[in-house]
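One protein chain omitted, others in place.
And now, chain A:
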């Protein structure tokens, strides 16, 4: 049953440049406890962990040094959340330690990305798919909703035991963002 909304959504506003001591305090060396960080597998034993690294690029192909990246994955077994700011690592990269989610209902496995930064009035959503899931990636309904020549922007490359997922806000390699 659908019912119509009776209240207007609270409008979004930018995260701005100064979020670090509030949202990612320990990563940036502030004296306040973080409840979440890049390590999404804390407390999990006997799981095969993967690393996902990447860089967020602006329309001039410059690394964004004040983005906040959140990952959420839920394959019915593991519900994992992570958060990292792009202001502390060399090259303004982000890094997450997690596990590769399982395929659910025949879909290609993926991780949701929620992206915030100064200059975004509204956060954006994208997804990380995995290059070594070629077969499922080819038949996945959501990946196939994307123009064939932009699909690659959603697929993390495998390099050794880590995956690389760069995010381009604009330009010829602009990442596909989703309406969620």
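Keep this in mind: contacts are C-beta pairs under 8 Å (C-beta built on N, C-alpha and C of every residue); 3 or more make two chains touch, one makes a residue touch a chain; residues count from 1.
Heads up, the rule we're going with is that contacts and distances are computed from a predicted model.
Participant: Per UniProt, what's the omitted chain called: "ABC transporter ATP-binding protein", "sn-glycerol-3-phosphate transport system permease protein UgpE", "Protocatechuate 3,4-dioxygenase, beta subunit" or "3-methylmercaptopropionyl-CoA dehydrogenase"?
Facilitator: Listed in its UniProt record, the absent chain's protein name reads "Protocatechuate 3,4-dioxygenase, beta subunit".
Participant: Among A:50, A:114 or A:164, single out the residue that touches the unshown chain.
Facilitator: A:114
Participant: Across the whole complex, list the residues on chain A that are touched by the chain not included here.
Facilitator: Touch set of chain A with respect to the missing chain: 1-3, 5-23, 25, 28, 30-33, 35, 58-60, 64, 66, 70, 72-76, 79, 81, 101, 104-105, 107, 110, 112, 114, 116-125, 141-142, 144-146, 150, 169-170, 174-180.
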